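Following this message is one structure expressed as structure tokens.
Our next item is subunit A:
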Amino acid sequence: MLEVNFSGSFRDAVDGAASISIEAATIRELLRKLVERYPRMQSHVEDGVAVSINGEIFRDSWGEAIPAGAEVFVLPRIRGG
Partner candidate 1 sequence: MSGVHVSTTINGDPAEFVCPPGETLLDALRNRLGLTGAKEGCGTGDCGACSVIVDGRLVCSCLVLGAEVEGREVNTVEGLANGDTLHPLQTKFIEHAALQCGICTPGFLIAAKALLDRNPDPSEVEIRYALAGNLCRCTGYDKIVRAVDAAAKEVRKEVRKEARKKRR
Partner candidate 2 sequence: MAHDKRYTNQEFKIVGTRPPRPDGLDKVTGRAKYGADTFAPGQLDGLILRSPHAHAKIKNINTSRAEKLKGVKAVITSDDLPDLTNGNRGMFDILENCMARGRALYDGHAVAAVAAIDAETARRAVKLIKVDYEILPHVTDVDEAMKPDAPIVQPHVRTSGVEPKPRKASNVSQVSEFGHGDVDAGFKEADVIVEKSYKTEQTHQGYIEPHACLASVGPDGQGELWVTTQGHFFFRNTCAALLGMDVAKLKVTASEIGGGFGGKTHVWMEPVALALSRKANRPVKLVMSREEVFRASGPTCSTSVDVKIGAKKDGTITAALATLRYQNGPFPAVWAMLGAMTSWACYDLKNVKSVGYDVLVNRPKVAAYRAPSAPMAAFAVESTIDQVAARIGMDPVDFRIKNAAREGTRASYGPTYGPIGIGPTLEAVKNHPHMKARLGKNQGRGMACGFWFNFGGQTCVDLNIGIDGTVTLTVGTVDVGGSRASLCLIAAEELGIAYERVRCHVADTASLGHNDTTEGSRGTFSSGMAAIFAARDAIAILRDRAAKTWEIDVEDVAWEAGNAIAKGVAHGNLAPLTLEELAAASPNTGGPIAGHNEVVADGAGVSFASHICDVEVDPETGATKVIRYTVIQDAGKAIHPDYVEGQFQGGAAQGIGWALNEEYVYGEDGRLQNPGFLDYRIPDCSDLPYIDTQILEIPNPNHPYGVRGVGATSIVPPLAAIGNAVSNAAGVRMTHVPMSPPRILKAIKDEQLDIAAD
């Protein structure tokens, strides 16, 4: 069971929660289950999200494994210049 945290811009899509409990072994599974539970996350996922696992930020590697007990944050997709 993971504790998944949300940055401020996503909280209203998850009914105001700062963090929720969810089971997921990979980023892909996490995002799929999030959208199933909170349909309003769909548009955010489409616009672009990043997932931080223990402080490392992943933007595209949806196959990345999420170790048990990892600190997980769902963040907006950041871009550079």
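As a convention for this text, contacts are C-beta pairs under 8 Å (C-beta built on N, C-alpha and C of every residue); 3 or more make two chains touch, one makes a residue touch a chain; residues count from 1.
Selection criteria: all candidates are chains of the complex that A comes from, given by their letters.
All of these numbers come straight from a predicted model, not from anything done at the bench.
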(request) Could you check which of 1 or 2 is in contact with subunit A in this complex? (result) 2
(request) Can you check the complex and tell me which residues of subunit A touch candidate 2? (result) 5, 7-9, 12, 47, 52, 54-61, 64, 71, 73, 75-76, 78-81
